[in-house]
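Structure, as structure tokens:
Of the protein chains in this complex, all but one are displayed in their positions.
After this line comes chain A, so read on.
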Amino acid sequence: MSESDMAIIKPEMMKSYIWLETSDGSIQQVEQEVAMFCPFICHQVLQKGAGSSKNNAISLPQKVNPAMLSLIFDYCRFHQLPGRSNKERKVYDEKFMRMDTKRLCELTSAADSLQLKPLVDLTSRALARIIEGKTPEEIREIFHLPDDLTEEEKLEPLKNTMDDPRIRLLNRLYAKKRKELKERAKLKSIEVEERVDERVDERSVDDLLSFINGRDHKVVNTSKSKKKNKKRKEHKNGTCKVSNKDSHNLHSKQRSVDETSSSLGGVSNLHNIEDDIFSRKAEFEDGFIDDEIDPALKEMLDREVEDFARRLNSSWVLSVGQERQPVHFSINGNGDTRRLTGTHS
């Protein structure tokens, strides 16, 4: 109805215009076909008959400022023409998206309030590409976001998925371990010496487990899990000395320990065994918030750690003189026990 009104009022004009008012109070008119490309405006015009004159201008949502509006209308003006090819549209979109992050956000906001879905999709994808692969600090910087989570809260995401507060500590250890893993892998010969010097545990598997569960002193650090980690280390060394028959049992116990610590459900005493072989100190800085909150990364570290522990195991066995061959190492034609190189995929 307003369309026909406009036609009567301005018959000499080829185009009809729609009147819009932005949040700052300024009023402008835009070609009808361009403006109607936005569902919000379309709705206002058709349902409420607004936009036909200066007095009756459609007031746009607050997030739409004049700069964004003109950008949006550039977009609409291009795309509302049916004659454009898909390739042309793609090329235009690529160029259109080249703007700084701040404007991208404003544009997303404005396009969203005007319900212009194709543009929202476009800007969202561009913003997603910016976010990908960045650490939380970087994201905060780029988008000027407040650092308004407490330390507790930053660790919480992991708590939600893992349900065990000690996993947090583990993740910190993992980060340290990772560093040490790499160092130690290079200094392999020195490792062997170190291990020979360390205490060799002759106790049976069950003794070790009860020892681990029972003891809670001998602190190197403040954290409880560190103490338990220390015991784990001894436990691990003990593994090598246990007989073949036992090694399978131990292996399966180890397995269940590993699994329980990395799956949902808190288990009071059991942590990832390999953990503590490396970590000695608790230095909780270094910004590995990444590892703390990321269960996926944690699992990857789990594997690296286990892998390395196995490597430790095997070279320890070799150094002690091949008195036994653990069940799970492969034997090639020469009869040597061999470790597989590289990790699984």
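Just so we're on the same page, a contact is a pair of C-beta atoms (placed from the backbone, for glycine too) under 8 Å apart; a residue touches a chain by one contact, two chains touch by 3 or more; residues count from 1.
One rule holds for everything that comes next: contacts and distances are computed from a predicted model.
*Asks:* One chain is missing here; what is its name in UniProt, given the choices "EF-hand domain-containing protein", "F-box domain-containing protein", "Protein-serine/threonine kinase" or "Tubulin epsilon and delta complex 1"?
*Replies:* Missing chain, per its UniProt entry: "F-box domain-containing protein".
*Asks:* Over the whole complex, note the residues of chain A touching the chain we left out.
*Replies:* Touching the chain left out of view, chain A contributes residues 63, 105-106, 108-109, 112, 120, 124-125, 127-128, 131-136, 139-140, 143-149, 153-154, 157, 160-161, 251-252, 255, 262-264, 289-290, 293-297, 299, 302-303, 306-307, 310, 327-328, 330-333, 338-340, 342-345.
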